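After the structure tokens below, expect a handful of questions from me.
Every protein chain of the complex appears in place save one, which is left out.
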Amino acid sequence: MPPRKSRARGNGAADGALPANLSGDDLADYYRRMALCRAIDERIWALNRQGKVPIAASSQGHEAAQLGSLLAAEKDGDCFLFPYYRDLALKFAAGITAEEVMRSFMGKAGDPYSNGRQFPLQGADLPRKIIQISNVVAAGLTQSVGYALACKMRGEQTVVLVYFGDGASSQGETHEAMNFAAVHKLPVIFICENNRYAISVPQRKQMGVEEVASRAAGYGFPGFAIDGMDFIGCYEATREAINSARAQGPVLLEMKVERFMSHTTDDDDRRYRPPDEVTQARQRDPLITFGNLLLEQGVLTQEQIDHAAADALAAVDAATDAADNASPPDVSTLHQMVYSG
Amino acid sequence: MPPRKSRARGNGAADGALPANLSGDDLADYYRRMALCRAIDERIWALNRQGKVPIAASSQGHEAAQLGSLLAAEKDGDCFLFPYYRDLALKFAAGITAEEVMRSFMGKAGDPYSNGRQFPLQGADLPRKIIQISNVVAAGLTQSVGYALACKMRGEQTVVLVYFGDGASSQGETHEAMNFAAVHKLPVIFICENNRYAISVPQRKQMGVEEVASRAAGYGFPGFAIDGMDFIGCYEATREAINSARAQGPVLLEMKVERFMSHTTDDDDRRYRPPDEVTQARQRDPLITFGNLLLEQGVLTQEQIDHAAADALAAVDAATDAADNASPPDVSTLHQMVYSG
Amino acid sequence: MAVKSVIEAVREAIREEMRRDPTVFVMGEDVGARGGVFLATQGLMEEFGEDRIIDTPLAEASIVGIALGAAFRGQRPLPEIQFSDFVWPSVNQLIGEAARSCYGTNGAVQVPMTVRIPYGGGIRGGLFHSQNVETHFFHTPGLKVVTPSTPYDAKGLLKSAIRDNNPVVFLEHKKTYRLVRGEVPDGEYTLPLGVADIKRPGNTLTIVSYGLTLHYCLEAAQEVAPEGIDAEVIDLRTLTPLDRETILTSVRKTGKLLIAHEDNVTGGIGAEIAALVADQAFEYLDGPIARVCGPDVPTMPFAQTLEDAYIPDPTKIATALRRLAAY
Partner (left out) sequence: MAVKSVIEAVREAIREEMRRDPTVFVMGEDVGARGGVFLATQGLMEEFGEDRIIDTPLAEASIVGIALGAAFRGQRPLPEIQFSDFVWPSVNQLIGEAARSCYGTNGAVQVPMTVRIPYGGGIRGGLFHSQNVETHFFHTPGLKVVTPSTPYDAKGLLKSAIRDNNPVVFLEHKKTYRLVRGEVPDGEYTLPLGVADIKRPGNTLTIVSYGLTLHYCLEAAQEVAPEGIDAEVIDLRTLTPLDRETILTSVRKTGKLLIAHEDNVTGGIGAEIAALVADQAFEYLDGPIARVCGPDVPTMPFAQTLEDAYIPDPTKIATALRRLAAY
């Protein structure tokens, strides 16, 4: 069953009960993860300004999309993820520690993705079923389709979720990946986190259409555009897409999100973006709307919400110190693993 | 105005009068060109079997699509063409001599496209407003879009027609070309000669949709599938597309055609194609249906039609002899034109 | 032992490995019912079915990218690029991604993928069906690059490539496919990647080559032998790993080196061989290091005259051998 299109949900004001298949504990847990993601994301940005983190891409504003879909994948239990460089929240919430995140951003030994060889959180985290070889835009898409093909060959039921931005939709490889997945009806969910910018390039210079989701029809599979600031909506759409993908083949899910920060720590979005755009966007901050929803639904108290923020800060503090004191990768590793044995 | 979808025209039995803007002379002229194209195409195939032509791709079955669109371009007077390797009929009918065609196929000096450096009729024929740098599938698409962009920058009204096959629709570059053309509303007509095969790969293994034309919506411009065996229909659709492209930007025209021969002289389609498929397809031979139409409409007599065939053969005979006796390119040319002065 | 052609040896290697290991699968344009445009996979779809011999859409980036992703999940893909000239759309996946997958994940991810690519010219292919692409892969750490010249080598090396856990670019010179025939043992055998083969022992000078040109070198060596020029002819067989020791040992013995290949001379494989020797065997050199290679034009043209003029053939090689021997 294809997921339903968009949810008209005001700033977290739920129009109904929470999904039956989620417990309050699930939601409270995910709220805490989101708070932790936000706290570490902000800290990383600050550490960049202090010269301790060379580069970072923020997922602030994308958290509902990333964590809503992650929750659906976790609940399903047999999903494999190919995220992209903006998926800090996704990768962190998938299960590595705050210290590991920090080691990765500082280029220290013990970075779980590449042991300090790559940009932060890039490489692979196989225990958490994640691969992201590079930050070359759209390069993961065909790989994710190949992964799904292999699972199918092996008789496995795995559904693959691959993440990319609106800019990535222009790459030829995105087309090739979707086309192949369609021909072979592979269980792949193409999740486009559309924040309407590719660095500075606005959507109208990127494509001649309003919705990336409109591409799906040209391949012969369903495509939906949903509100990517709505955690529950993203969860539900992904859950339905997982079922649909496993039964019938690919789904394109466009999650409309907002990029709160500049493209990366190297960027300054004041060059190309009207200042009130971000102020506006922050009105719909997924951390706040999700928190409000859980408050309204009685899942969390205000005190618990405050606690979550404080706990997050404490965890990030500890992680920062630990990573800062950690050793760099040994110089001998430069020459290792060019080839696998 | 977008061209209308498909014409329900039986084997050349016209459902109405000929287009008002074409004279009987135009049609007779194009019939003769088509007959000449067919004759040279058949001869080239025979010369391959004699070892005189190393390789050839045939346009037999594609002639209505190629010449119908060429006529529209000629009538317009300001079109530039980016054909592909199957467009022998298009390139020949655009105005080079039969001898030049033969020199090209035999790799002789005086080949107007590359002076014997390239596969037959590959390179450029600028006097006839044609560029085809390579036979790398889909490589001409982005170039054609760039050509249109340049014309627009220079304030020119040129419309660009770029030709490709159903297989080429899968290439990433095809997607990128269409997307860019859409963003900039460039006057490009994407003409897909869909013969349902990419060498041996049938359409169902190439894409998950019935019509390549269905891709256009995902870019935000019109797309149409028409009967590519119908000369008048191809002419009309292209004429309307030229007007539409000049006014509003790109158009995707899918012309459904039949490949009568094996993919190239190197191929043997009995390995992968049911034999009666070609027999069936030949029932709709554009040379015959176009001829019948002109007979019915009183544009040509049977005698004139027979004459056209005989003239074509004589011209091809003469061209073959001349090319056969022509010199190869001088060895010194090997080192020339690697760079332009 | 039976005499086979290179294409038969390739097909046999694929078939044997597919029988041996159910994770091996083939994908590419026309590899199915058509059996590949060179018939390397002829008959395999009948034996292994459409799920293991996959006719792909016409899109090289996806052929390699999808194979790479399948390798991540433990399959052993054998993608085919129909002609080397069409590899360019795929190099983002091959040079950019596949070559860095192991290194970039600190060894977490393996890439047991072998990309088969017919390459090279001499078959009237012109500018877009004749390209030599080996140097681009040779200059990419993380890839292995194999360039067999005989049926025996092709089979043994392809089997090893398929079993290797790294991305291998397996380059089959398309003119050797039917032209070069030779004995191929009936039973199972493999040849290690990274070991050159001395195809002709000799003492006067060393010739290093690979692929089709290797045969031209042997012909040239034969031609000058009666003149007392006793050339040692080394077939690199694999460009990466490069068997530096065999080259150096030979040059330290002969004191003279000629490298021949079809690829453009400037920046080709020959440049690295020359650099290696000029550094590591400098004291043994009795003459300048010579190269007989394709000229620096965008590969060989279509016309017979121009194609012939491009190719480093036995005559050109023999001339260079005489000059070098006389130095």
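Lettered A, B and C in written order, each chain numbered from 1.
In this section, a residue touches a chain if its C-beta (ideal position, glycine included) is under 8 Å from a C-beta of that chain, and two chains touch if they have at least 3 such contacts.
Keep in mind that what you see is a predicted model, and the values were worked out from it rather than measured.
Enquirer: For the chain not shown, which residue from C:73, C:136 or C:237 touches it across the whole complex?
Expert: Answer from the full complex: C:136 touches the omitted chain.
Enquirer: Could you tell me which of C:32, C:57 or C:89 touches the chain that is not displayed?
Expert: In the complete complex, the chain left out is touched by residue C:89.
Enquirer: Which listed residue (A:83, A:112 or A:172) would be found touching the missing chain in the intact complex?
Expert: In the complete complex, the chain left out is touched by residue A:172.
Enquirer: Touching the absent chain: which residues on subunit A qualify?
Expert: 54-55, 107-108, 114, 116-120, 122, 134-138, 167-168, 170-173, 198-201, 205-207, 266-267, 271-272, 328-331, 333-335, 338
Enquirer: On subunit C, what residues meet the omitted chain?
Expert: 61, 85, 88-89, 91-92, 95-96, 99-100, 103-104, 127-128, 135-136, 138-142, 242, 264, 266-272, 274-275, 277-280, 282-283, 285, 287-291, 296-298
Enquirer: For subunit B, which residues reach the chain that was dropped from this view?
Expert: 113-115, 117-118, 122-124, 126, 131, 133-134, 136, 139, 141-151, 153-154, 172-173, 176-177, 179-180, 183, 333, 336-341
Basically, only the chains that are shown with their structure count from here on.
Enquirer: Of all chains present, which has the mean Cα position farthest from that of subunit B?
Expert: Between subunit B and every other chain, the largest centroid distance is to A.
Enquirer: From the mean C-alpha coordinate of subunit A to that of subunit C, what's the distance rounded to whole Å?
Expert: The mean C-alpha positions of subunit A and subunit C differ by 42 Å.
Enquirer: Which whole number of Å gives the spacing of the CA centres of subunit B and subunit C?
Expert: Computed value for the inter-centroid distance: 37 Å.
Enquirer: Give me the residues of subunit A that touch two or more other chains.
Expert: Within subunit A, residues 172-173, 176, 179, 183 contact more than one other chain.
Enquirer: Among the residues of subunit C, which are close enough to touch at least two other chains?
Expert: Those would be 56-57, 59, 61-62, 89.
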